[in-house]
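Note that this complex is displayed minus one protein chain, with the remaining chains in position.
Here is chain A:
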Amino acid sequence: MISVDSIQFAYNKDQTFIIPDFEIKGGEALLVLGKSGSGKTTLLNIMGGLLAPQQGQVLIDGVSVYALKGNKRDKFRGKHIGIIFQKPHILAPLTVEENISLPRFFVNKPSNEKVDHFLSELDILDKKRSTIQTLSEGEAQRVSIARALVNEPKVILADEPTASLDDENAKIVVNLLKEQAAKLNAALLIVTHDQRIKDQIEQRITITRKDL
């Protein structure tokens, strides 16, 4: 379970992002809607332990993410938070298998079985040894999802996961994320401005930016 409590964040004095308190339980999904520049990605970075807020806290299974410092927070993020970026951002020098096994390596977990499991779950097992350059956009997005899931995180954060996909693939990806979150009993948060997917997730919040 992840909960966000009294978070406030400002890049400068003139601009504050106001984020409502919310909570996502394991297996549940929440859609965060907002226009460009409304602070969606900022929220995702704060929840992912990548950007410390000036106020408030993010709790994952009772652990305050920002109470953890340096290396401990990095390891906590690696083990418990899976992040899916707007673009797949797969590391080009590595193969599909190596990309997916990387999060497990960083947190000192053996990789073989889990990598194969998620390759299979995401229907890209045949691409295991492929280089990134040979993948289609949809396949690349699946690889990035597999990489986010391979450590079986408690929280899955997806930043505009459907932005570059057509309608059909957008629907497939959201269903895939919901399905995997349910299987892993993980809390799923999708931030997007993509109106096509708003009907696929029941829980929704909207965030706004307050200009002073």
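Note that a residue touches a chain if its C-beta (ideal position, glycine included) is under 8 Å from a C-beta of that chain, and two chains touch if they have at least 3 such contacts; residues count from 1.
Criterion: contacts and distances are computed from a predicted model.
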item: Omitted chain, identified by the protein name its UniProt record gives, among "Tellurium resistance protein TerY", "Rhodanese domain-containing protein", "ABC transporter permease" or "Molybdopterin oxidoreductase"; value: "ABC transporter permease"
item: Which residue of A:I83, A:V96, A:L119 or A:L135 touches the chain not shown here; value: A:I83
item: Listed residues A:M1, A:L59 or A:V107, member touching the removed chain; value: A:V107
item: Which residue of A:N71, A:Q133 or A:Q195 touches the chain not shown here; value: A:N71
item: Residues belonging to chain A that touch the chain removed from view; value: 41, 45, 48, 50-51, 70-71, 74-75, 77-79, 83, 85, 89, 91-94, 98, 101-107, 111, 147-148, 151
